[in-house]
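As you look at this complex, bear in mind that one protein chain is not there, while each of the others sits in place.
Up next, chain A:
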């Protein structure tokens, strides 16, 4: 039964291969194969505008009112945070950090506070902090309510998961456009975007937490005579508390990430804006200084909220928690009273940051100039060797312009023989052989020139094989929308940018993960680094990429890789280390050497974890596309960015939806049920 299915799959894919080959060969003769005919394209973005704009303008008065309503507490919070003299704030943070995560982290928190003041970003940091603080309660409450509803009515869970997927993968820049139209330029729009983005982790963790409460706990509560309401509040909720707090941690980080990103709309003098404007004016020093502030803020928020979920095992308890709270309150009141008595006492050193930034700038420029040959060489090598060929294909790369020679017929013959030979070598594994043939075909034409019907056929066939008709329908809708709206080229750009980034991440990250799994010392070094990378707002990854490689697609690629490399590292290590000891012992006892052990036992058993890691990598890479568009790409992310610049909701909607669908389809294909 099984083998017959697989055989028919192979046959089907072979057929698809021949069709694709035929289409590639026919493409020069039939222009509609090479590019989707322009006559058939529909102004979907304009139509979306026709529908959306009236809706938004109707909502506008309501939204503006709401925005000014939100503005009041936000302004109070910002003013208050700035009103408290910074040493008091730093001291409070020190106490909290000590209680939650131990002395080492307390010192770190203290030092970073001093750093922030020293480089002159205290007000901006407090502004960012205020928005995060204010967007957290609604995000947590709504997320919890959605999750609890999804748990209470299992029928809701399917649609809810789809909605959460969409909220997390729909690029923020895209929904920022309608938010700006409805709520106007200002912190309110940013805050709402941050809330929307931060809801899904809370909702997901709520569902998981409530679902995983042990049955026996619930039975015990029922047999103790709990009513359904009592069951929820006295048994389920407390038993799920840890998972809910994990949700709070993730929601906090998502919120921070989004607050930094929406700084792009400008106007609230926050730290994200500082980085962005520095990058735009190519002030490397300033962007680095501000970037470090973001990193510090992210690490601090993460460690404190994570300690909530883990029960702060490293925390030092000097005082009972109530006494500590009282001390915190008293210190805060004293600080406020002091400031009231001495209005001029903000203790912020004037003008320090500017000078530091200037000095750092000069040094960075020197470094960049000095190191340029290395990084330029790296960039060119990858550009000409991998990126361009993948985009325009072997056929076009082998030209005097790119590789320095013209394409001869014998080269094509050698290429074809090499591909066919590889496939023959793999004939025992038809799936791999087919993969090699498809790869050979794509690499010949390049992704950009690969006929669109081929992409559609492959996507539909893959969807049908992995998930069945539901996914086929989604793929069909997505491809139709992309083709009709004339976004095929940007879409292909996104596809290949994602593909290269994911490949690099999986290869390099996978190797790091294996090294970390095999060697405890490597693990001890790698783990805190990947923990930190994982908490950082996406924005931060642009800074080093931009510094070393300047504006361009390659820089975007580097930023994406930096952001998306963590999941393979983590999941590979986790998967390999999770292989049960008795199995590796049995293999060693039978005489397996280290390499055999890894290849035949550990890697196959770690398969599910590794696949999950690849899935996560793709999600990360796709979510980074839009951010990376800031440093110059020509993909869907750029379309979203352009739409934001023109306040074009329709274009934002269509291109944003394309990215979201790309992410959701990739996720569903990899997440075998």
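Couple of notes before you dig in:
Here, a contact is a pair of C-beta atoms (placed from the backbone, for glycine too) under 8 Å apart; a residue touches a chain by one contact, two chains touch by 3 or more; residues count from 1.
In this text, contacts and distances are computed from a predicted model.
The chain absent from the displayed complex carries the UniProt protein name "Quaternary amine transport ATP-binding protein", chosen from "Quaternary amine transport ATP-binding protein", "NADH-quinone oxidoreductase subunit D", "Hydantoinase/oxoprolinase family protein" or "Particulate methane monooxygenase beta subunit". Per the touch definition above, the residue from A:93, A:208 or A:222 contacting the chain not shown is A:222. For the chain missing from the display, the contacting residue among A:154, A:214 or A:373 is A:214, taking the whole complex into account.
Among A:234, A:312 or A:376, only A:234 touches the chain that is left out of the view.
In the full complex, chain A contacts the hidden chain through residues 214, 216-217, 219-227, 230, 234-235, 238-239, 241.
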